[in-house]
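Note that one protein chain is taken out, while the other chains of the complex remain in position.
Chain naming follows the written order as A and B, and within any one chain the residues start at number 1.
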Amino acid sequence: MQKSNFKNLLIKNFQWQNFLPQFLLLFFFFLLIFYFTTNAQVNLQARNITSGFDFLGTNSGFDVQFSLIPYDGSYSFGRAYLVGLLNTLLVSFFGIIFASILGFIIGISRLSENLLLSKLSHFYVELFRNLPLILQIFFWYFVVLRNLPTTEKSLILLDFLIINVQGFYFPKFIFTNFQFIIYGIIFAILTIFLLKYYSNKMFYNSGKYLPVFKLSLIFLILFPLVFSVLGNVGLTFEQAKLIQNFGIFNYVGGVKLVPEFLALLFALSLYTSTFIAENVRAGILSISKGQKEAAKSLGFNNSLSLKLIVIPQALRVIIPPTTNQYLNLVKNSSLAAGIGYPDLTSVFAGTSLSQTGKAIEIIFIVMMTYLSISLFISLILNWYNKKIAFISK
Amino acid sequence: MKNSMFKFFGSIALFAFLLSGTVAKAGTKEDVTKKGSVSCGVSQGVPGFSNADASGKWTGIDVDMCRAVAAAVLGDANKVKYQPLSAKDRFEVLKSGQIDMLSRNTTWTLSRDAGLGLEFVGTNFYDGQGFIVRKAAKVNTAKKLNNVKVCVETGTTTELNLRDYFKANKLKYEAVSFTKADEAVAAYDAGRCDVYTTDKSGLAAQRTKMKNPGEHTVLPETISKEPLGPVVRGNDQNWRDIAAWSLYVMIEAEELGVNSKNIDSMKSTDNPNIKRLLGLEGDTGKSLGLSNTWAYNIIKQVGNYGEVYERNVGAKTPLGLARKGSPNQLWSKGGILYAPPVR
Partner (left out) sequence: MKIKNLIIWSRTNLFSNWYNSLISLFCIYLIIITIPPFIDWAFVSATFEGKLKTDCKTSGACWVFVKVWFEKFMYGFYPVENIWRINLSFLILIISISLSFFVKDKFKIYILFFLIFVFPIIAFVLFHESFGMQIVERREWGGLALTFILAIFGIIFSFPLGVLLALGRRSELPIIKYFSICFIEFWRGIPLITVLFAAAVMFPLLLPADSYVDKTLRIAVGIAIFESAYIAEVIRGGLQSLPKGQYDAARSLGMGYWKMNFFIVLPQAIKTVIPGIANTFIALLKDTPLIVLVGMAEILGMINLAKANPYWLGMAVEGYVFAAAIFWVASYFLSSYSQRLEKKYSTEKK
């Protein structure tokens, strides 16, 4: 009797059923880690590779084609990491902008009453969505950009954009007294906040409505302009110049965008824009017709109903999956390794890894970086979701 | 309980699955004999050194080096499996055991020999780094190359030599780097850069692959020493000896006047050196663990050094690299090819 009581007590209190699986999971997990670590130590020693992160301070010994900050082979690996990271962020940033703009336009076009337009945008979406991204990148790089004319025969558009096989050249904007423009922008933002507050107050008190959006736009353009005139801000353009060295032609100066960057940007933007277009379409379709009809019956005109009724609700449906697409775009930017654009993966997990052999440290750093970016974007999404949820209830 | 049991057996199964692809490592010669073929790491397509045609047949000096080793060990020069590798992972693949030998126009340097746990077995081509430009550039010396864009393959000594040369001559350049030689060449050909640099043999080889080979010219300067040769793992002395002496017998055969065509008639010679080479006297094969006809097989099936050179990179090939005046000539004829005696 006593024995079975004790056994029952033991089982009840320790709940073996719950305890054992978790314990076993932890046990095997740590066993696996231990197994990998010991093997790694043996293997690294056999290949004369030391562990540790101090390689980040040594000279890298390799150049990259494109970098936002000064860099060449005499800089450290840590600097190379920074170069890669900045390049990833650069192409992701512009990719997100272009993909969003394109995506919204195409998404709305798909719902147009014009049959030609809606069919054409449908075709666009089906075409670029079903092709692998890496294939699109290869196509832009090897077929389109590789066949551009050579330097001496460059295409010059509107005296502004120079296009040849070595890249796209823009004039560099050189500002003097640039800080005044910054002051103007700050002033405009402050005024916009004041405007919003005042227009809300006016709306509650009298029901009259100020065109806040239009006014804000005007402020954002007007005030920096005024400030730049007052502050004597100067702007010169430095366009790339063609230099001839014996029989060799080169454009020097200006802002140069290499074909690797452009191919990646074009492909990423086109590919991601198809998914965003579908999200936009789904979002707008999800607003039941009743909403638009109710707005009309209340006397809202088309643009007001769009702004106050349709878009806010549609945005709630559009933004979460679109943020997911932004995340995918950042992750897909790693495909740069295929055409040699020096992004984080290509510079660090590619070239640096083969130079130093420190596979574990480097892969670890790269994965942590991407995870941090993912986490950051997810946090923004969660914050947005909470904000929206509060409004709706 | 069942949850954990599932996970436990699942992980065992996963390990078993993973281990199904494992291979134990013994001596390389024993492995090769058991496998029945030599696994040879080659380039991804350098005409004259290692290049595959549309039907998958490989030719080149480096290819013939592998064939010589196969002839020595397995008696059949065709028992080779080729694995194309980029400059990036060539050493890693050799170290991990996926290939038995790396024959990929690789430069012999101190850091590679001493720092990677690998062994360079000899030099089958003495080369140097140079530049190729378009004739339309109207440049006839590398010293005039200022403010140019140079296409180069990353992860090679080429990149480092390039930086050193331009720095020493106070010239400015912009490196356009690629992971594969093919991509660098294609970029140069398309006009992406003004200059392409690699070993001069590579320049000659890649020029044959360009759209208009006649439009390009190799500048006269040689800016570095590039002794190219096969590489093996450092922990296998016997295999290293086999590879090294396979190369030496080809050089020795040329010095003795023996080639693949006259080798059978040479069997009746009185020259004791030739007799030892053919295995009619002495037992050179024994210390290497090979049969006595190992050298005979090499010369009969692959040829002597001169034959290998002439049919792959010689004056009559598209590469057109003349032996005269280059270091790749027998020491008795003004070059530096000198094989230790085969005895």
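Details
The rule we apply is simple: a residue touches a chain if its C-beta (ideal position, glycine included) is under 8 Å from a C-beta of that chain, and two chains touch if they have at least 3 such contacts.
Because the structure is a prediction, the values reported are computed rather than measured.
When the full complex is taken into account, the listed residue touching the unshown chain is A:143, out of A:69, A:97, A:143 or A:243.
The omitted chain makes contact with just one of the residues A:94, A:170, A:370 or A:384: A:370.
Take chain B: the residues that touch the chain left off the picture are 2-3, 6-7, 10, 18-19, 21-25, 44-45, 47, 53-54, 56, 81, 83, 85-86, 89, 92, 96-98, 182, 186, 208-209, 211.
Interface residues of chain A with the unshown chain, by the touch rule above, are 18, 21-22, 25-26, 29, 36, 39-40, 42-44, 46, 112-117, 120, 126-127, 129-135, 138-139, 142-143, 146, 331-332, 334-335, 337-338, 345, 349-350, 353, 359-360, 363, 366-367, 370-371, 374-375.
Here is the rule we go by: only the chains that are shown with their structure count from here on.
Residues 16-17, 20-21, 24-25, 28, 32, 46-48, 61-65, 72-73, 146-147, 150-151, 164-166, 243, 245-248, 250, 252, 259, 340, 350-351, 354-355, 357 of chain A are the ones touching chain B in the complex. For chain B in complex with chain A, the touching residues are 1, 3-4, 7-8, 11, 88-89, 92, 95, 115-117, 133-134, 136-139, 144, 146-149, 154-155, 159-160, 163, 175-179, 183, 186-187, 190-194.
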